[in-house]
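Here it is: the structure, laid out below.
Missing here: one protein chain of the complex. Every other protein chain is in place.
Right, chain A next:
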Amino acid sequence: MSAVTDRLPRLLSLVPYLLARPGVLVEEAAADFGITPRQLRRDLELLWMCGLPGYGPGDLVDLSFSGDTVTVTEDAGMRRPLRLTTAEATALLVALRTLGEQPGVVDTAAVQRATAKIEQAVGDAGVATVAVDLSREEEATAKAVRGALDHGRALQILYYTAGRDAVSRRTVDPMRLLLVEGHGYLEAWCREREGVRLFRLDRVEEVTELDEPSVPPSDAEPTDVSAGLFAPSEEHRSAVLEVTREARWIAEYYPVDEVVEHPDDSGGARVLLRYADPAWLVRLVLGLGGAARVVEPPELAAAVAERARAALALKMED
């Protein structure tokens, strides 16, 4: 929202805000509105000039300052904030419902009570226009992780790494529980790998809270997820794949750096795909059965051919 349209809603909220908190610190009020104390004082000076027709003493908004605090003494009838707009009610209620449908991550009973109270206070504001689904397969894991975070304890987990198609047992010091792009993640210091890792909750196969404290090193930096989870990193390599129309979906499903459409109108394309683990890429291409061909690196193309040949040689009666 621009500064131009942001000031008026703030001015309309300020008097009721101050009425509800007599003697609030100017600094605290400014922080609650996300502005500087100087801007807040300018707003208050403006409100001082406002009031009811007649504009005599008693009709105007009146404020009293005492040290660093401020109190409303005359409200000119501005006792409650303006009701929520449809957009505001939508943003808040959809977020609440989303959290409420994600058991384990938050206190869902409190979320549901808050949702009901806010629905009642805002009345009917047509909030069905946005819907969010977060995966729900991870309820038990999320609960265990939240417990460990609350108690400040370390966790032992059995974790499936999709890249390597393997499971491993790790001892981790939990840092945060994240919900990003539809999935829950535990961010923790991994003692085996000596680094901060994100563990997708639906890939945690077992979880045990340990009897020892969670002690991530003080220099353990939280992962920056603001650019998404598939931000390019040095660990990633690139492969060039030729895909037919049938396998073109992989360019939308997996992180790709470049897609060049074939000029012949066949629907095929040349794709520059990022990957962390060669075995993962070989599995992907084997499953596509000739609809995707590895052009580079050549050793991966050879690995695909070899795995396919070996698979075709195996037979077993049921």
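In this section, contacts are C-beta pairs under 8 Å (C-beta built on N, C-alpha and C of every residue); 3 or more make two chains touch, one makes a residue touch a chain; residues count from 1.
Definition applied: contacts and distances are computed from a predicted model.
Visitor: Since a chain is absent, check the UniProt entry for it and pick the matching name: "Formate dehydrogenase iron-sulfur subunit", "Na+/H+ antiporter subunit G", "Phosphate transport system permease protein PstA" or "Transcriptional regulator".
Guide: "Transcriptional regulator"
Visitor: Considering the whole complex, not just the chains shown, which residues of chain A touch the missing one?
Guide: 1, 3-5, 7-14, 16-17, 20-21, 32-34, 42, 46-47, 49-53, 55, 76-92, 95-96, 98-99, 102, 105-107, 110-111, 113-114, 117-118, 120-123, 128-135, 146, 149-150, 160, 162, 165-167, 174-183, 205, 225-226, 228, 248-249, 251-252, 256, 259, 261, 267, 269, 282-294, 301-302, 304-305, 307-316, 318
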